[in-house]
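A single protein chain has been removed from this complex, and every other one stays in its place.
Going in written order, the chains are labelled A, B, C and D, and every chain counts its residues from 1.
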Amino acid sequence: MMLSYATSQSGAISSLSSGQYSTVYNVLSLAIASLLFTALYLLLSQRQVAPRYRNAIVVSAIVCGIAAYHYFRIFANFQESYPAGATIDAAHVLSNVEFNEGYRYVDWFLTVPLLLVETVAVLALSRAASQRLLVRLVPAAALMIVLGYPGELTLETGPRVIWGVLSTLPFLYLLYVLFVGLTKALEGKSPQVRAQISNLRWILLASWGVYPIAYAFPLIGGDFFSGAGGFVLRQTGYSIADIVAKALFGILIYRLARTQSREEDP
Amino acid sequence: MMLSYATSQSGAISSLSSGQYSTVYNVLSLAIASLLFTALYLLLSQRQVAPRYRNAIVVSAIVCGIAAYHYFRIFANFQESYPAGATIDAAHVLSNVEFNEGYRYVDWFLTVPLLLVETVAVLALSRAASQRLLVRLVPAAALMIVLGYPGELTLETGPRVIWGVLSTLPFLYLLYVLFVGLTKALEGKSPQVRAQISNLRWILLASWGVYPIAYAFPLIGGDFFSGAGGFVLRQTGYSIADIVAKALFGILIYRLARTQSREEDP
Amino acid sequence: MMLSYATSQSGAISSLSSGQYSTVYNVLSLAIASLLFTALYLLLSQRQVAPRYRNAIVVSAIVCGIAAYHYFRIFANFQESYPAGATIDAAHVLSNVEFNEGYRYVDWFLTVPLLLVETVAVLALSRAASQRLLVRLVPAAALMIVLGYPGELTLETGPRVIWGVLSTLPFLYLLYVLFVGLTKALEGKSPQVRAQISNLRWILLASWGVYPIAYAFPLIGGDFFSGAGGFVLRQTGYSIADIVAKALFGILIYRLARTQSREEDP
Amino acid sequence: MMLSYATSQSGAISSLSSGQYSTVYNVLSLAIASLLFTALYLLLSQRQVAPRYRNAIVVSAIVCGIAAYHYFRIFANFQESYPAGATIDAAHVLSNVEFNEGYRYVDWFLTVPLLLVETVAVLALSRAASQRLLVRLVPAAALMIVLGYPGELTLETGPRVIWGVLSTLPFLYLLYVLFVGLTKALEGKSPQVRAQISNLRWILLASWGVYPIAYAFPLIGGDFFSGAGGFVLRQTGYSIADIVAKALFGILIYRLARTQSREEDP
Partner (left out) sequence: MMLSYATSQSGAISSLSSGQYSTVYNVLSLAIASLLFTALYLLLSQRQVAPRYRNAIVVSAIVCGIAAYHYFRIFANFQESYPAGATIDAAHVLSNVEFNEGYRYVDWFLTVPLLLVETVAVLALSRAASQRLLVRLVPAAALMIVLGYPGELTLETGPRVIWGVLSTLPFLYLLYVLFVGLTKALEGKSPQVRAQISNLRWILLASWGVYPIAYAFPLIGGDFFSGAGGFVLRQTGYSIADIVAKALFGILIYRLARTQSREEDP
């Protein structure tokens, strides 16, 4: 793993234009602010939902907090990797410190399972039904991230494709289990709750789908997908996907919990 | 977007006198302290209002918190962009790190919609009426910020005017919807509450109006509006407008919530 | 304003002995610790007083928090302005970064009105009586600070005296209103409460009086009042006055609130 | 002690490949995020268990917090000890700042006794029975750490073995007392609680066992165990063991407390 890691460095983007740098910089800053303050908002609103939903809200807040922490690190790392040039308009040339994509995988390794935990928790299924879902979802999620990581470290087409495909298997399984589970959960719910759950489902699909697509970019090649432009596109895409999949998703979870709390105890 | 961004650099202020630097420095510091501690005050006072108003208070606190966070960044960025000269009285000459106005737009993108959310929340309308207002106000606000950003990045008159005008359209729509909404909300309220809501309305108009005016400064030209003096004027104007539109406004929201809480449950 | 500001630099102290530096350093550190932990203590003790007094305690905590924040800044600024010499015993010579007295004025601009708010709040007067006091006290306090600032920025005798006198007018008015108000508030209170309020009054007078006196130092001239020794004296004086006027005063406010809470609901 | 300490420096790893550096870096970052957010999660969930179990949860949170704090220090120390080379792919050569293993011992000295406290607390034994266990476990734990430290500071086989053996004596005693205690605690519990306690027991054994094994690595010698590769292995092993023994263990403690709370007051 360590050797292939070193090899991957040759693929590092060697320079960003001043405008490209600013775009990534502002998007990372947006991600920090969105995630950090969604975490705070969820914590502060915990009491507004019935006790049985509070764990879902706390886990959502923790997910946003973990991500905000990692974005702080990514932001500092980005500044160190691409320092300012001699003038404001000069390109930002890669320093001797790599831009570490490892942070994102560390983040996903912790937050993807927790996102599944918060989703299952808000459905307020029986303890047994929740357990049945989680013992399938959580290991699949962990496996998906672990299998994707070695592929991310190399830019050679062969291994990148293989690890990508291997990682996609638990991904599809996970989506299947989740969608079946969510569909079952719709039974016996009020129309408003059904609409909100179905909403959740589409948001989840749309945002989670971004990650494997961004992973495939360097395989496509060409300046747009794999040069400096591709780097900007990937960082922007990941950041927006993270805001949607964690912050916006967390707020939707909270609203679903509130709707259900009100229905149960008007 | 990235190209026009780089172009904009030519418009960066190349030097501030020591006194100009200190003025901006002290104003930014005032903004940090005002926003940070208003956020804390609102959080600590949340329990003093009836439960139905708590979301308005929490959102107001979050708005001030997000802004305080961005002012910390702006402050650090300002120090890096205009480092001290060789002596205390020497001019502060622009370094190789631009002063990034992007932070303000990231901030507005998050806080302007939230300011509308907190305003609607404190009126305690029916859920349906709130929804009707927000589905109009929030997208208009987001659109206004997004359309204004490209104009901010250029100093050429043409595009700056065009984007400015485009951004003004949702701004006017938003003001119209908000004022109609606030006027309707006055119905059936006590005189004291009516006075406070009308107060809110004028504060909002006065502070929000500052932003498009400051945006237009560089169009006017002349040393006063677009040189170093104009820079100081714009930063001071933005900062004071932010303190009024977020911190002072948040405290007024809190007082309105308290008045209503007392009236409903004396 | 900016011009006179630059002029003031000529009055900056150009060097501190190692011992003078250590004295200011330790006093600033004492101020940080006192203010920060008094803020925490007040927050943590909020529940020990009756609900009607909680706002007074929260505002006292906010005042100490704002001041602690500014002392952190002042401390860092002090270290940057007077860096260590070549050896431990060498003088600390002024660097190219001025020691910014502006922080103190930003602080006072926020905390002096709030100190009046907390004082009025703890008296638990009728809402109308409180309002009557505050609409006089708060603008007078703001005016006093704003009028004193330009005088602080110059070392020329003429303007320093004029602004000083102008600032003293609202100061005297404010003291008059406050003392009449506090005297009226004594009516109908228990002996213990009367003693505590009268205590508050003297502490306030003694600590607030330090500020205009320190302001007048450079007018007196001589090595003791306006050289490096005068600088140490002024920083020490301001810091101790701040600890008394905010931290000690906040604790007395808290004790008064407790006494009254106990008397009302034994 | 100080002399043998200096001697130990000769054993410091003089260089890490870029990939080795990244691996340790990412693992330390994973440890920070896991421990910090488990601490927060436990604090936020404290109210979900019956009052008699809250001390166990608070202590678990404190343990994770202490460890997170130390990992922040270790992380910063690691970056200072092995700075980036001239290029991204270059080796990270040891600077003049040693990588201080002392942090881990300081951490263990505080957290190992506390882990025993939280374990005993969650069993909700009689006060007397708890006391009887703790007066044996806590001193044994402290002794184990104190005796292991001098051995860690030397790479000479002789003293390393001797101190290691001396430290193992209280370790075995501690495990014995704990297992007897846990076995007794199983009496009269429901099957679900019994399963969870037995689970705890195995997790504890598996994770605590890692530490003496890693301690023995340098005794084995060879590139795999004592060179740069061994360093990576040891840091990774310690970090994962810490995540399991503190974060995962804390969550299991929390779940056990919840199960028992529910059984006692359904």
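Here are a few things to note about the model shown:
Please note the rule applied: a contact is a pair of C-beta atoms (placed from the backbone, for glycine too) under 8 Å apart; a residue touches a chain by one contact, two chains touch by 3 or more.
None of these values were measured; they are calculated from a predicted model.
Looking at C:41, C:173 or C:217, the residue that reaches the missing chain in the full complex is C:41. Touching the chain that is not shown, out of D:106, D:162 or D:210: D:106 (per the contact rule at the top).
Checked against the hidden chain, the listed residues C:12, C:33, C:125 or C:219 yield one contact partner: C:33. Residues of chain D that touch the chain left out of view are 1-6, 9-10, 12, 43, 46, 54-55, 58-59, 61-62, 65-66, 69-70, 73, 94, 96-98, 100, 102-103, 105-107, 109-110.
Interface with the hidden chain, as seen from chain C, comprises residues 17-20, 22-23, 25-26, 29-30, 33-34, 36-37, 40-41, 44-45, 48, 84-90, 232.
Basically, only the chains that are shown with their structure count from here on.
Contact with both chain B and chain C is made by no chain of the assembly. In terms of inter-chain touching, the protein chains here are arranged end to end in an open line. Contact between chains, as defined at the top, is found for A-B, A-D, B-C.
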